[in-house]
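Below: the structure, in structure tokens.
One protein chain is absent from this view; the other protein chains keep their places.
The block that comes next holds chain A.
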Amino acid sequence: MNRKKDKGFESPRPFKLTHQVVCINNINFQRKSVIGYVELTIFPTVVNLNRIKLNSKQCRIYRVRVNELEAPFIYNDPTLEVCHHESKQRNLNYFSSAYTAAVSAVDPDAGHGELVIKVPSELWKQGDDLKVLKVYIEFSLDQPKGGLHFVVPDVEGSMAERGAHVFSFGYQNSTRFWFPCVDSYSELCTWKLEFTVDASMVAVSCGDLVETIYTHDMRKKTFHYVLPIPTAAPNISLAVGPFEILVDPYMHEVTHFCLPQLLPLLKHSMSYLHEIFEFYEEILTCRYPYSCFKTVFVDEAYVQVSSYASMSIFSTNLLHSAMIIDQTPQTRRCLAQALAQQFFGCFISRMSWADEWVLKGISGYIYGLYLKKTFGVNEYRHWIKGELDKIVDYELKMGGVLLHPTFSGGKEKDNPTPHLHFSIKHPHTLSWEYYKMFQCKAHLVMRLIENRISMEFMLQVFNKLLSLASTASSQKYQSHMWSQMLLSTHAFLKSISNVSGKDIGPLIKQWVDQSGVVKFFGSFAFNRKRNVLELEIRQDYTSSGTQKYVGPIKVTVQELDGSFNHTLQIEENSLKHDIPCHSKSRRNKKKKIPLMNGEEVDMDLSAMDADSPLLWIRIDPDMSILRKVEFEQADFMWQYQLRYERDVVAQEEAISALEKFPTPASRLALTDILEQEQCFYKVRMQACFCLARIANAMVSTWQGPPAMKSLFTRMFCCKSCPNIVKTNNFINFQSYFLQKTMPVAMALLRDVQNLCPKDVLNFILDLIKYNDNRKNKFSDNYYRAELIEALTNSLTPAISINNEVRTVDNLNADVRLILEEITRFLNMEKLLPSFRNTITVSCLRAIRQLQKNGHIPSDPSLFKSYAQYGHFVDVRIAALEALVDYTRVERSATELQWLLVMVQNDPAHYVRHKILGMLCKNPPFTKTTDSALCNEALVDQLWKLMNSGTSHDWRLRCDAVNLYYTLFGLTRPSCLPLPELGLVLNLKEKKAVLNPTIKPELGVSTVMDTPASIGIHGVDEEPDPISLGVCGVGQPPQGLKRKAETPLGSPPEPGQILQQQDDDARGGRYKIRFNTMEDEDIDMETVHDSQAFIHHHLNLLERPSTPGKEPPSVEQTMLTMPSTPAPSFSKETTSLSSKHSSEHSHHHHHHHHEHKKKKKKHKHKHKHKHKHESKDKEKERERDNSHVYSNSPASGRSLRSPSLSD
């Protein structure tokens, strides 16, 4: 593991950056352009530094001077277009590896860059004395698509009056989009930043504002910033606009900026920021590292929160007035997150991408501590449980999340996460969802470390890291101390071991070096004779995303005598654990029962099993393992746990377990919890939904009024007239949240006809009717929005007679009432808009639900108008969500087109990202389903989108990749026409013609549909138990020159097995089996070659090129790539986890056995055996060989086609 080695920081560059000047002379809002220059001061660390590689994207570079001498330069950005020629391949494996290669080729962490400057020969003749070089680059940006975002509202007036502003943004290191720099988190330097802007504007940037000076014509002013603390370029940002300025009343060195007219909101929203400051400074016993802090609130923000050195950029939508309840904690959380990242992420930066988890982990962890302090322990535990559930669900669904990927040997071929359709080697190739989960897991792991070494030590470690860094930051560059400000996994672990003296190696190995979570199944039996609890804990460590856990686990048993903790050892083979019980059943003595927290309570023990003293059992109650526990205990135990266990996590677990026990006792337990005011409100909210589900399950035996109705009446309605709700008073937030949630849950109730009961609907309509907020000092917009959601929830599918067209006349009476409310709400919103237009959002959802259930005609036009640019972003997202849903349900090609056009053209980056995200979540079709939408044009369009259309935004490109994966899978989209090959060899024998539903890929079924057709078809598919790959050859596709050089040109290898099936007059049907290893050898070689080509060209191109254009020679290299040979399924088979492939090979055996191909079978067996043995080796090789693009079926891997060899 290279972590052990990386003691100090070794720069991948032959020079060290010490200082950088960024000067932007002109920002033109009309044209959306920027002109400026940068000057980098660098120290060569080698003799004869002749090339300087810097990062720069989309900048137009006018001139480069090194120490006043003009220097030639080359600008080449391979990520602009990932795959360079009109390839017919269209397969994601190919794309992913090409994309990773492209990103690697300019990766600053590897010393690469898009901009290669040739140091004038005069300078390198100076020889040994390693003189300082000053690299001066003039550049401009015209209508930047990434890096900087211009918001220019289209109204009358000057730019300042219009509220026009511009700010920098990006996902991870994206500073290269707006000025040339070394875009790495590990290259620190001091900064001087100058921005000349219109006199009516303010330029906010990193560091201290030294002075502001008018230009000579007095129409502009220049902001001079100095950042003396060494900072990495990705942590530099800029925001320019006619901001209103608020100096924090508590901390005068903190300044807040917002857009015009929002100052009152800013004042309120920022009124508690100082508390967050105080909290962090106190726990870290460390001053905030920068001398000032700035918060800027901008419109159309890329993300809600982004932190840069001494400033943070937020979405303006986080601002709120004192009347808003729901937004308040959210905004506060965002501020706390931003501030935590100031310490870890901005001030202390990461050494390499593999160390990202430490910084995300620490900032997430201290943010958690803030949550605990501010919102309480219950909220904190609830949050931790939520985060744990999220990561567990994600990993079980998508495969493991690896915190600390190691790329052994420094080679790029290594793929530690073969289950993913993207590479985790670079932040820029990661899917956004994966990155979010990565952050989530990182802070959970930090919490595990805290559990292990205590919080005190944990904070000491942080303090130590911070003090080291702040000592280093004040040093001059020459002291070589700056690398202390970079944090690596190794340094972090070392610090932990120094401070705590504890070895957390196993913990790190389990959760950081390895991906996956643990899945426990628990059950128990009580042995009365021995008075022993026999607990059985099993694990599933074979499914994807899981891992095996060995080590201690805490089990808490609540008995009649009290609560007892037991620590069990989970070992390889022991499933059963005997836990001695304390109390013999002594229920008769009327005694209070002590709980874990020392409290003693009276319980009604009549529900218990008379023989057992056990009230409830909890496995890993402290969540000190990243796990999912499925535990079986009797319903009454869950009920006791819900009522009497004081831990909110236990209560929530009990609630979700009780869903499976729809009995009157569960009902009672839930109702009691609902009524209990001491109980945490989020538990009570969850109980509402559980109660609704239970009520539905026991609909035939349900007694009394609909669930929760009488409770709601008692809590929120007038004493004298129970059908009228009290006038709103939200001063008690717990009741407020409950009041909001109960109607939503009640609307989920269904009667025997599976309709929402009439009195529930009337009840909700009455709530809307009598809602009166006049005496309330809080806004009721969220409450009203929830009432609309309740109406939505009450909808059930319409009874359709002969598919008649939905008209006003045949509208159901209840639906008419609902529709009237929605119409009124939506119209009122136009006149009196609510905060964040929550009501419009709910109404749009309701309308879509009405359409979906067939009550009103399904029509996208309303949503389209609300999705237009110019509506509030929440409204747009809601409308787009409806459109995405419409696209799926109606299979509408026009709407899909419309959405994709918006992805390409919308001004707001967030909206573009969201559209792709929603299309992935709710796809119009998937790789396993068949759809008319799936056609060649769509493939081309999406391919273009991810290949070149999204080069300005890493996140968007990864979103596009995700969508492509969701729609078409890893391999060649099934809807593409057969590649131009001469002969199809259908190798399925009759019995193997599968039920097409099992077949994941359409391509296979195509073959099966035309069994007799002749032509060569490359099948690539998910490994399938029965089918074997089919490969064919005919006319080799373009670029076959290289073919001749590959080993493929040779006759069939021994490992390549040909199986002739029964000759049933259908012509040649063959089974071919390739030796996977050999395929990989080939792949590897070709990849090496193309890599070499890229590097070669990047290094050796001598003439400057125009930005954005590829030198043709590179294109040539790229040309060869797609034509590399590809076995149809080698990647599939091997890239699967080991267990899978073993399963499959087993299937193969079986299959062959059936066909009585004894001889062949023997061979097969041999081969598979060989495969088993060499699995590890293979894996390893494969790791060197992530470039699976060569797998395309279209490429002529199978030069030696069976038919030919026949």
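By our rule, a contact is a pair of C-beta atoms (placed from the backbone, for glycine too) under 8 Å apart; a residue touches a chain by one contact, two chains touch by 3 or more; residues count from 1.
Following the convention adopted for this analysis, contacts and distances are computed from a predicted model.
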Listed names "Cell cycle checkpoint control protein RAD9A", "Transcription initiation factor TFIID subunit 8", "Iron-sulfur cluster assembly enzyme ISCU" or "Pre-rRNA-processing protein", with the criterion being the UniProt name of the chain not displayed: "Transcription initiation factor TFIID subunit 8"
Sole contact to the chain not displayed, among A:Val22, A:Val202, A:Leu615 or A:Met637: A:Val202
Residue of A:Phe9, A:Phe43, A:Trp383 or A:Tyr770 in touch with the missing chain, whole complex considered: A:Tyr770
Sole contact to the chain not displayed, among A:Phe564, A:Phe661, A:Phe872 or A:Trp898: A:Phe872
Listed residues A:Ser158, A:Thr215 or A:Gln676, member touching the removed chain: A:Thr215
Absent-chain interface as seen on chain A, which is shown: 153-155, 162-163, 199, 202, 208-216, 218, 221, 245, 247, 249-250, 252-253, 255, 259, 261-262, 264-265, 267-268, 271-272, 275, 292, 299, 316-317, 319-323, 325, 328-329, 332, 372-379, 648, 680-681, 718, 720-721, 724, 731, 733-734, 737, 769-770, 772-777, 779, 805-809, 819-820, 823-824, 826-828, 830-837, 847, 850, 856-857, 859, 861-862, 865-866, 868-874
